[in-house]
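Note that one protein chain of the assembly has been removed; the remaining protein chains are unaltered in position.
What follows is subunit A.
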Amino acid sequence: MSADLALYALGLGDDALIAAQRLGELYASSPEMEEDVALANIALDQLGAARLLLGYAAELTGAGDEDTLAFLRGPAEFRNHVLVELPNGDFAVTVAKLLFLAAWQRPLYARLAASGDERLAGIAATAGLETAYHLDHATQWTVRLGDGTPESHRRMQDAIDRLWPYTRELFVADPVARRLPGIAADPDRAEWTGTVEAALAEATLRVPGEAGVPAGLDGRAGRHTEHLTELLDEMQRLHRAHPGARW
């Protein structure tokens, strides 16, 4: 069971770590300085959750630590959902990605706060509080861009449409979670849909039709896009050049 629990914590931790890395890339290049600070804060929240989850996963397997897991794995060993590894692109894409992720993380962490595993419950309780702010921030921007100028509306709708197929993966039954009754939690698709559709409605945006996960991809099984390889090249560069480097 502890191997499954480690794998489960790893999946959640990888989602947070890769999301943090993508948001961190925007540091000093957001549309405005105030937005730089907001996105950096969110990136740090995600990084904090990632450290706790990866640290716990490493403890459970008895091999290595959070750094080993972050810096010494290749793309096929990462368990994050494909959604979080997609490139930043337009600011609207970053906003849509954050909306989809936070609407998923928030209720999931809320359920995991009551997990039968005390450590996981504690981590989820802490991280869950922060995701409320992430969701609010993403919602505020979705509404402003969607219900803004014709240009911002078009770009926000384009981002929603482009990312929509990748959200399907967030609700594909996870075999690892299945083996952890009372400890893992199922993401609540109805709540996610309600949250996202309410934001899109306020933003005068159209909800895209049903779409499948893009062929061949399954983040939780380690099947990623080439974007993850590029992201890891950047994220792991220092550690590869100076193994065991410490700040």
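FYI, a residue touches a chain if its C-beta (ideal position, glycine included) is under 8 Å from a C-beta of that chain, and two chains touch if they have at least 3 such contacts; residues count from 1.
By our rule, contacts and distances are computed from a predicted model.
Engineer: One chain is missing here; what is its name in UniProt, given the choices "Ring-1,2-phenylacetyl-CoA epoxidase subunit PaaB", "Ferredoxin", "Copper oxidase" or "(2Fe-2S)-binding protein"?
Structural biologist: "Ring-1,2-phenylacetyl-CoA epoxidase subunit PaaB"
Engineer: Which listed residue, A:E32, A:E151 or A:E226, touches the chain dropped from view?
Structural biologist: In the full complex, the listed residue that touches the missing chain is A:E32.
Engineer: Check the options A:T126, A:Q140 or A:T193 and report the residue that touches the missing chain.
Structural biologist: Reading the full complex, the residue touching the unseen chain is A:Q140.
Engineer: List every residue of subunit A that touches the chain not included in the displayed model.
Structural biologist: Against the missing chain, subunit A presents residues 31-34, 37-38, 41, 136-137, 140, 144.
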